[in-house]
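One chain of protein is taken out of this complex; the other chains stay put.
On to chain A.
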Amino acid sequence: MTSYAMEVKNLRKEFQVKKKKTPFWKKDYNKEIFVAVDNVSFSVHKGEIFGFLGPNGAGKTTTIKMISTLLMPTSGSVIVNGINSHEKSIEVLRNLGTVLAGERSIYWKLSGRENLEYFAAMNGITGKIAKEKIDYLLKRFNLEKRADETVEKYSTGMKQRVALAKALIADPQIVILDEPTSGLDPQSARNLREIILEIKEEGRTVLLTTHYMEEADQLSDRIAIIDHGKIIALDTPENLKKGLSKTKSLVLQLDHWDETISNKLKDIPAVENINSSFNDSNQIWEVKIHISNGSQVISSLISNIASSNTKIINFRVDEPTLEDVFINLTGKSLRE
């Protein structure tokens, strides 16, 4: 019996895309191949939360759609609980509870209870067993008081909880969550993260995609960082950050910033990356400088900035975060 809940081997997905707007009779001659997922391999241990972290368009959703049998890979394979997902898709789906597209994945004209009844029946669960499961899930997700109202009257957080309850209705061993907290207010997002941790405590495996670093850091036992369809790092959050132990981030608030100052600072050895943004609300520049040799060049950086007729309003030195790991690997911010 394999200790892996999921094994993804050399997974690749190519899409044909139109090069440019062309008349329909010429479309076959104007297509090019876009590689959304490029030979991705990883294994997910049973009972762990495996985070899939990457910017929008990195290939996260395409990968989980291939895992959950919605999308055919161009090549490679996905084994879920020892079953090949594209040879025996129905068997694989019995092992998976998947939430894609969150609140839109349920029927808004049905009540929360009716949604769960429908998806229970679609999973072959009916009668008394279905009723007990539904009552339990409604209570667990704090939906019981409004269980008989139509979903259209629910908040986004409640809809998301119904979608999650729907994924758990058949008691799957593996739960796949695609951007589960996207669009939620901070309180609802926090509640949902607690639920995800509870799902893990029940012994289930969770595959979670997110572009929120804090979320990946807080929830995941291991994280795969994906960019341009390739996994560029895979380890525990601690090990990923440990790899940058000598890296620090100098975060400054300045009254002025321009390319000349940036170029001057980039000439200083040990400066790896500089990210700047203008904060409209307080009319100041926020600049983050990644340095690779601990704090040895900090004084040199500050004196260079001060000599450029720029006022330093505030500054601090941060320990490395997953964002820094991502910047270090890709040279760009996760949100760029």
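Just so we're on the same page, a contact is a pair of C-beta atoms (placed from the backbone, for glycine too) under 8 Å apart; a residue touches a chain by one contact, two chains touch by 3 or more; residues count from 1.
The rule is short, and it goes like this: contacts and distances are computed from a predicted model.
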Missing subunit (named according to UniProt) among the choices "Biotin carboxyl carrier protein of acetyl-CoA carboxylase", "Transport permease protein", "RNA polymerase sigma-70 factor, ECF subfamily" or "3-isopropylmalate dehydratase small subunit"
"Transport permease protein"
From the list A:Ala5, A:Val40, A:Leu53 or A:Ile106, which touches the chain that is not on show?
A:Ile106
Decide which residue listed in A:Glu91, A:Asp135 or A:Glu272 touches the omitted chain of the complex.
A:Glu91
Determine which one of A:Leu53, A:Leu71 or A:Leu250 touches the chain that has been left out.
A:Leu71
Identified contact with the non-displayed chain, of A:Ala121, A:Ile268 or A:Ile313:
A:Ala121
Using the touch rule from the top, list residues of chain A that touch the missing partner.
13, 15, 62, 65, 68-72, 90-91, 93-94, 96, 98, 100-101, 104-110, 114, 117-119, 121-124, 126, 150, 166, 170
